[in-house]
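In this view, the complex is presented without one of its protein chains, the others remaining in place.
On to chain A.
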Amino acid sequence: MIEFRAVTKRFDDGTIAVNSLDLTVEAGTITVFVGPSGCGKTTSLRMVNRMIDPTSGTILVDGKDVLSVDPPELRRGIGYVIQQAGLFPHRTVLDNVATVPLLLGWSKAKARSRAAELLELVGLPAEMGKRYPAQLSGGQQQRVGVARALAADPPVLLMDEPFSAVDPVVREGLQDELLRLQAELDKTIVFVTHDIDEAVRIGEKVAVFREGGVLAQYDKPSELLARPADDFVAHFVGKDRGYRSLSFVDASGVEVGAVPTVVVGEAVTAGDGWRLAVDERKHPRGWLPPGTTVDGPLAESVLKPGGSLFEVGQSIRGAMDAALSSPSGLGVAVDPEGAVVGVVTATQVLAVIEGQRESRG
């Protein structure tokens, strides 16, 4: 658990980076600090491991005042993942990961075998340990950065915009990886980002900071999107917050309906309306538009590309998107193996959302 008690940081030039911050980061959760640049989120993070010391106030990590601990000792007990990974270019990947255990005085052999375990944990092949950071992609470097932070098994992990330098697809993969790791390791994680989408995606609690180092709102992501505390937060979480908040609504209430299907490579019987083309494993391949005449076996070239798919039991945002992006207006639901289960319309999804709003009051 990390507690900020009336923490203020005023820099030498007089700017107030953090203004009387009171906040408790619960043990075993991912808490995200988010806000525009100059809002004090990074300064707040860096005060936890004393990269910066507060002007006034107290920070407690597991009940202990950080100012009472020698900074290098304190830092060895707190994992830190920095922007652009910050790996040491002159050390192999394995030795990078072994850094903190070696600082703690472990033997080289023990530190390296621990480092090898960590590489496996973050999903990197063991032979990558012999490489140098420059031989890795940005996403791989960032995984090594996470492995290095976890090497000495610290209870607290600080992550300072760790995924901001990688492209969006890789970033999403890294976020999923972090959530998977957290499910396994149960650390107390403070994660700083300027990206509100990243914040609501990975945070169990999100602290929104505004310029001048003031905490604007500290809440669960669903609450942040549904009930922003003020105009600043409403503006910051963005225009489509209504839509994004559907990520936190369960799609289990949506009734999946049947859909006529045709099989790619087989003859098509006459019929009208949109028909969903599937392959022999029942995976969707596209839509056959109404009135299309097909001679002989069905070829993929006559199909309209399908929209996004949603998995039954996931969020209602996926169901809505599937319906909206489908050329037929029918969102395709699949099971975890990717086989078609049925379809929903946007109207159906909306009815479920409305129904849930009423039941919530």
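Note that in this section a residue touches a chain if its C-beta (ideal position, glycine included) is under 8 Å from a C-beta of that chain, and two chains touch if they have at least 3 such contacts; residues count from 1.
As a convention for this text, contacts and distances are computed from a predicted model.
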Undepicted complex member, UniProt protein name, chosen from "ABC transporter permease", "Sulfite reductase", "histidine kinase" or "Aminotransferase class I/II-fold pyridoxal phosphate-dependent enzyme": "ABC transporter permease"
Touching residue (missing chain; options A:72, A:296 or A:336): A:72
Which of A:21, A:39, A:61 or A:136 contacts the chain that the document leaves out: A:136
Per the touch definition above, residue among A:80, A:191, A:232 or A:287 touching the missing chain: A:80
Residues in chain A touching the chain absent from view: 49, 51, 72-76, 80, 82-91, 99-100, 103, 131-132, 134-137, 140, 148, 158
